[in-house]
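After this line comes subunit A, so read on.
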Amino acid sequence: MKKRSLAILLALMLVLGLGSVWMVACGEDEETTTTAAPTTTAGPTTTGGGPQTTAAPTTATTAAGETKELVIGGIAFLTGPGAAGGMAAKTGWELAAAKINDAGGLKIGNDTYMVKLLVEDDAMSVDQASTAAQKLIQQDGATFIMGPLVDAFKNVIYPICAQNGVMLADVDTKNASAAIKYEGNTDVSPDRPLHARFHWANDEMMPYLFDYLQENYPDAKKIAVCGVTEACTVALYDWLGTTLPARGLERVGALEQMAPDTADYVPPVTRLLSAKPDAILVAVSTPQTWGQVTKAARDLGFNGPVMCSTHMGVEFALMIAEGAKDVFGAGIAMADLAGLPPAMQEAHEAYVAKGYPAQDEIADVYLVGYNGLWVLLQAIEKAQSVDPQEVYDFYQTLTNPGDLQTLWGDGAYVGGLQSTGVNAVLCEPYWINGVGADGVQKNLKQVFIDVP
Partner candidate 1 sequence: MTERAQRITKTSAFVVILLLVLALPWILRGTVKAAPYWTHVFVLIGVFTLMTSSMRAIFRTGEVSLGTAGFMLVGGYAAAILSIRLGLSPWLTMLLGGLLSAAIGGLLAYPFFRVKGVYFSITTLLLGFVFLYLAGWMDWLTGGWQGLQFFNITPELTIGSLNVAFTTKTNIEYYYLVVVVVGICLFVLYRMERSRVGLVWKSISEADHLAQSVGVNVMGHKIFVFTVACFFTGLAGGLYAFHVHALSPTSTPANVFHFFTSVYCLMYMVVGGVNSFYGPLVGTTLFMLLREWGRSVSEYWPLVMGSILILIVFFMPKGLVGLPGYSRIWYEKLRGFLRRRALSSE
Partner candidate 2 sequence: MALLEVRGLTKIFGGLTAVGDLSFDVNEGEIVGIIGPNGAGKSTVFNMVCGTLKPTAGTIKFRGKNITGLAPHKIAKKGIARVFQGNVLFPASTVLDNVVMGAHLHTQLDLFGFLFGGRRARRKEEAVRARAMEILELVGLADDADTLASDLPHGNQRHLCLAVALAVEPKLLLLDEPVTGMNAEEVSEMLDLIRMLREKTGLTLIVIEHNMKAVMGLCDRIVVISYGVKIAEGLPQEIANNPAVIEAYLGVEDDAA
């Protein structure tokens, strides 16, 4: 009896071993793509023939050329406490991909490419981010990777992309550009080929916030600085020490850093206010930080302006700091959509059609994601190639104003050679949103972020 059970065990282990390999093989077949994958396939894809037929319709041949798939991978945090932001970015990507596909796909040469978007979860964990990137590139055959949203993970993803000849498209905001020197800076640079940026960085946005401050609050001279606990926040604080005096402003007090899971914002804000500032700058913010700092500051009797350089709808901040006034920052106020460009109106209609609220507090995040993918697809179409290297090279030549379109307005182009060492940063219009003294949420000012 014992012998038989051992034999069964042996057989079972063999079955499990083979089963796992089969599982692996199946997982791969599930999303078979017809795109030229960067990795080689040694074995024939005869394992588990079922799913393959489902991929067949997209390979229909037309007289003009072939209809093919272009696999673009996205990496965002889809689970965990930050999931709302990641899901919003995913929604934005989906909407942008749908827009292109509905219009008939990308016309490249004689071929038509349908965008196949695959979004993986990094769960805000480095190994998951790394796993997701490897899966997207090697298994799904993605040749362009967007994200991840967390700056630190970009360094984890980038080597994997570079090794596999995949372009890393940084579509969301960057906390600090290459101009801010610190260990672990994740910006594009000459020694990071295939890495391009499709959005501005906080330090590139800040001058426009200061312009707005000086225009509307001429008496505000002393600025206290706070932000999320990160190396880039410290570097930004140091940078502000020279930048602010150059514009006739003053940086006061020490930097207050807040961990992402801070529960009580009163102590750090009390320390901020002890320097008697005229205004507070949240240099790097999580979705909560701006609102929480505003709320604490108002509770403590501070009435000066509170500004934020991480892009965010002011609705989100005011959801926390209810009724606060004189709050502004980089972002789009969805309550004030009327004056915005038609492309954005259209995007937002599609967003609402998917069942999301029209004045979604997190809408700003999806817009940035949408915009990033849209611009990337424009670059691919203009390059007339799906090869990551060719697209990357061509992207760098789109230096004339108006070469690219964005949701925020026209006139976008690629720049950044002087500040980052490589011409791979999108220069685009953007908005400052907030509430003035009247307490109405609106888009206060359009600016053009010109990265030299």
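As a working rule, a contact is a pair of C-beta atoms (placed from the backbone, for glycine too) under 8 Å apart; a residue touches a chain by one contact, two chains touch by 3 or more; residues count from 1.
Candidates were picked such that all candidates are chains of the complex that A comes from, given by their letters.
If you're wondering where the values come from, they're calculated on a predicted model, not measured in any experiment.
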item	value
Subunit A: touching candidate in this complex (1 or 2)	1
Candidate 1-touching residues of subunit A, taken from the complex the two chains share	1-3, 5-10, 12-14, 16-17, 20-21, 23-28, 37, 39, 41-43, 45, 47, 77-83, 120-121, 123-128, 130-132, 134-135, 137-139, 141, 152-153, 155-156, 159-160, 163, 184, 228-232, 259-261
